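Omission of a single protein chain aside, the complex is shown with its protein chains in their original locations.
Let's look at subunit A:
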Amino acid sequence: MKTHCSGVINMVNAGEMNGSGNLMDFLDEPFPDVGTYEDFHTIDWLREKSRDTDRHRKITSKSRESIWEFIKSLLDAWSGWVVMLLIGLLAGTLAGVIDLAVDWMTDLKEGVCLSAFWYSHEQCCWTSNETTFEDRDKCPLWQKWSELLVNQSEGASAYILNYFLYILWALSFAFLAVSLVRVFAPYACGSGIPEIKTILSGFIIRGYLGKWTLLIKTVTLVLVVSSGLSLGKEGPLVHVACCCGNFFSSLFSKYSKNEGKRREVLSAAAAAGVSVAFGAPIGGVLFSLEEVSYYFPLKTLWRSFFAALVAAFTLRSINPFGNSRLVLFYVEYHTPWYMAELFPFILLGVFGGLWGTLFIRCNIAWCRRRKTTQLGKYPVLEVIVVTAITAIIAYPNPYTRQSTSELISELFNDCGALESSQLCDYINDPNMTRPVDDIPDRPAGPGVYTAMWQLALALIFKIIITIFTFGMKIPSGLFIPSMAVGAMAGRMVGIGVEQLAYHHHDWIIFRNWCRPGADCVTPGLYAMVGAAACLGGVTRMTVSLVVIMFELTGGLEYIVPLMAAAVTSKWVADAFGKEGIYEAHIHLNGYPFLDVKDEFTHRTLATDVMRPRRGEPPLSVLTQDSMTVEDVETLIKETDYNGFPVVVSKDSERLIGFAQRRELILAIKNARQRQDGIVSNSIMYFTEEPPELPANSPHPLKLRRILNLSPFTVTDHTPMETVVDIFRKLGLRQCLVTRSGRLLGIITKKDVLRHMAQMANQDPESIMFN
């Protein structure tokens, strides 16, 4: 039996080195070389980098041998670009499918198209000739459910029937979504960005970026967005794009076998995800750089841009919104803004910061309650209850009945002469002969006043319900609800300023820049600024937010108001707490994420953090050549450390190197099975030459191969500031502490994170993973 197992291992080794593989292998268990790290552990960045350098050097040296090898080396160099192209294509396609399906299913809650059931409301009435100016949205082909079932379109019974069916559809979509997530891919729930941030910093979560997660996340995302819940699709789209990135990188051995290189691909895929969510390629790259990625080499910058462009171009060819725009709320007006308006913009920034703080605190408290109490045992019931509440409260208010993207689009748009919504019900001057896009400020009609209090109610509702919605066991994103809250607040402030300017145009603050009869104030711009402020307050994005917003609006002249609001909201929100929503969720889950933005300013030393502390059992070490196989096996069985330092001997304690637990276990197992004469009493040695042994002693076991001869060491008086910096910049998992050359202790990443949590007066026991 030994030969068969070793035969498997040898085939694995030879196979891995030559990059071969069978097409039927995807049904087999993955070969052990692929999954070299355990689940929920951190990778060794330096080792991955050195493996990649070795591979590259081997290919370069072989490329001079023959034409075929040269072509192979060219293909290896281009494989990165091919992967980016494929990721962009698939991400763009999936985003297009999601947009089209959401468009249709959202309208399904209210009615159905009789001529072709796959058309949404707008598409159904596209070809109709019966649309009139007054009822621009109605056409006989698309009927509400009450018209279809009981042949009535007005009246109390029709309203109640529509209401009831709306709730029914919303409940069925949400129930379907949570069941699919529960049965097929539990990792598909949530936003995905906190986990992707952790994965990109070196953590392994197997299955999080798998094919089933991709499929279920795409399918259920459509369902939950259509069900009218207060969530968005941007965060889940980043997860979907990263799943595509993982899938394509597993086709090339350059990326599938190297976890470090794979994370470069995932960074670029995240950029493509944001690019198709917002139609903002540059914003996507900056988002990946600022929010998601951990190490972002310059090579990744260019490749991310390429992936984001390909994704945006693919989405544009699918053309989901029928007008060659990538996002539903693309606006394109160029009315100027005035310096005096900076004051309300900054006020909106303050509102955004305050809302961000409120949301983060409440949401984390609710998620913690879900994690620790009985509430967490009924995920399906929770989703159904929240959907029911959302649907029941949302239907009566026209601003919450429509999908959030349409609401934002309506709020961002300026009121031309032809807008028929209530927000644009201004009192028009009948003698006005101005062209369409230069309407002066007008007094508000009754429709505007109705719209204002409806918006106020909708604002309060959205603020409250989003706290309970984000974090449920369904795919949920956070960008669109935040933008909706900000847009509603901004529009209300904008209309207020506009009416103030109209009715009191002789006040000192308006006199200089706003003459009667001029178009001074654009409430749509206030909505955009409010949306940027709220999004910045919650996620603490800076540059990427401004770039996304101005790519959304196409107007470079609005950069200054957007920046003012974003900066103000970030300052206000940072005054209350340093963490954005994603970092807060990372802390809630206890992921081992060493944030590059955290500053460590305490004056502790390495001795204060290293293990073993005073009173703890001494460090478990291996000696260079005096331990037997049995000793080592006992040590491994009794402790659960991930690695052991190797010293010269128990007396001198001078450090030789570091051995990983996993590799020790496998090396001993292989040796016992394969090599002759290895028994429990065999001496295990890490030196080049075997030690002097008396005659008749069993064959010694050489394990120098698995020894890391250059572990990172610091002295005991190294300040923790430096140690934290080393861990961050090099991506270390552990670091050894020596004094005068003798090994003193070990600091692991978990110890560093616990220490930082302790210094920040948080619970150090919340760090759960290695």
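The rule we apply is simple: a residue touches a chain if its C-beta (ideal position, glycine included) is under 8 Å from a C-beta of that chain, and two chains touch if they have at least 3 such contacts; residues count from 1.
Definition applied: contacts and distances are computed from a predicted model.
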item	value
UniProt protein name of the chain not shown, from "Histidine-containing phosphotransfer protein", "Protein yippee-like", "TMEM9 domain family member B" or "Mediator of RNA polymerase II transcription subunit 21"	"TMEM9 domain family member B"
Contact residue for the chain not shown (choose from A:589, A:715 or A:758)	A:589
Per the touch definition above, residue among A:59, A:141, A:158 or A:185 touching the missing chain	A:185
Residue touching the undisplayed chain, where the options are A:116, A:339 or A:695	A:116
Hidden partner chain, touching residue among A:222, A:331, A:465 or A:743	A:222
Hidden partner interface residues of subunit A, rising order	1, 3-24, 27-29, 32-33, 35-39, 47, 50-51, 53-55, 58, 72, 75, 79, 82, 85-86, 89-90, 93, 96-97, 100-101, 104, 116, 118-119, 123, 126-127, 129, 131-134, 136, 176, 179-180, 182-187, 189-190, 195, 205-207, 212, 215-216, 219, 222, 251-253, 314, 317-319, 322-324, 367-368, 370-372, 376, 379, 416-418, 433, 435-436, 471, 473, 588-589, 662-663, 666, 670, 704-710, 768
